[in-house]
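Removed from the display is one protein chain of the complex; every other protein chain stays in position.
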Amino acid sequence: MNVVYFAWVRERIGLPQETVETGAATVKDLIAELSAREERYAAAFADISALRVALDQELSDFDAPLDGVREVAFFPPMTGG
Amino acid sequence: MNVVYFAWVRERIGLPQETVETGAATVKDLIAELSAREERYAAAFADISALRVALDQELSDFDAPLDGVREVAFFPPMTGG
Amino acid sequence: MTVRVQAEPFDAGAELNAFAQGRTDIGAVVSFTGVVRDTQGDLQEMLIEHYPGMTTRAIATIADEAVARWALADVLVIHRYGPLKPGEPIMMVATASAHRAAAFEAADFLMDYLKSRAPFWKKEVTAQGASWVDAKDADEDALRRW
Partner (left out) sequence: MTVRVQAEPFDAGAELNAFAQGRTDIGAVVSFTGVVRDTQGDLQEMLIEHYPGMTTRAIATIADEAVARWALADVLVIHRYGPLKPGEPIMMVATASAHRAAAFEAADFLMDYLKSRAPFWKKEVTAQGASWVDAKDADEDALRRW
């Protein structure tokens, strides 16, 4: 599974994307798995209310299942326009 | 007093402006005076709800006094923009 | 604030680029361009009559009201009169502000008031003849939003 990060999430984790081997059932499970891995992930995911997630380039939510998903993106609320 | 007409009011009365000697106290009095004068005025002023009036280039109403007014304009509701 | 009432065509894109140019204190520019619309496919010409002594002042009064109500960095109003062809710009409004809500609301307000309170009248010329465009009740109603 491809996991991509943007804005301060990318900076905090220290990389723009990575391939993750995971059996996580939901986005929340994936976050728990990554957070347990290293402090920088725990720091980035500390407050999920400050985060947004997209699954295969569509905005989704943290309870969404990861079954069949190829790309998960984590980022702060958008500030375009 | 200078009296000016625009759009179909101008066309119905048949002239864009004229100088009127009048002792009319209000716009309504002036309308009555002009309407009594000739049929084309009576036709133009038949339904004042379809008309607007400006006194010295400011939108006004039909009960407004004419004292000190130099220019009265009659026209239909505006359709700019 | 710039208010222009003119017979000549104007270049809406050039006006937009010149408007509020070089300002670094604005975040939002909204423009409205009114275009001669050929509803039935038979319009030859749109004639716009105005009240020369009153027009510029009436528009400036409306623009002043917008400036008083919203935090605007600048306002532009251009309105043509005379004969126009289908597809030609009739008029434009532009507003500049730090934030988008003020720019949008002020442009919307200016259009509602220009439509019903600035002394312009439109006449449509088709092969069947010429007729004055009627004011719409909806345009008068729109003023009550503000």
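Just so it is clear, A, B and C label the chains in written order, and each chain counts residues from 1 on its own.
Here, a contact is a pair of C-beta atoms (placed from the backbone, for glycine too) under 8 Å apart; a residue touches a chain by one contact, two chains touch by 3 or more.
The structure presented is a predicted model; accordingly, all values stated were derived computationally and were not measured.
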In the intact complex, which of the depicted chains does the undisplayed chain touch?
A, C
Interface with the unshown chain - residue positions in chain C:
11-17, 22-39, 43, 86-87, 98, 100-101, 103-104, 107-108, 111, 142
Could you list which residues of chain A touch the chain missing from the display?
4, 6-8, 54, 57-59, 71, 73, 75-81
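The working rule: only the chains that are shown with their structure count from here on.
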Where the CA atoms of chain A average out and where those of chain B average out, how many Å apart are those spots?
71
Where in chain B do residues touch two or more of the other chains?
none
Expected list for chain C, residues touching two or more other chains, is none
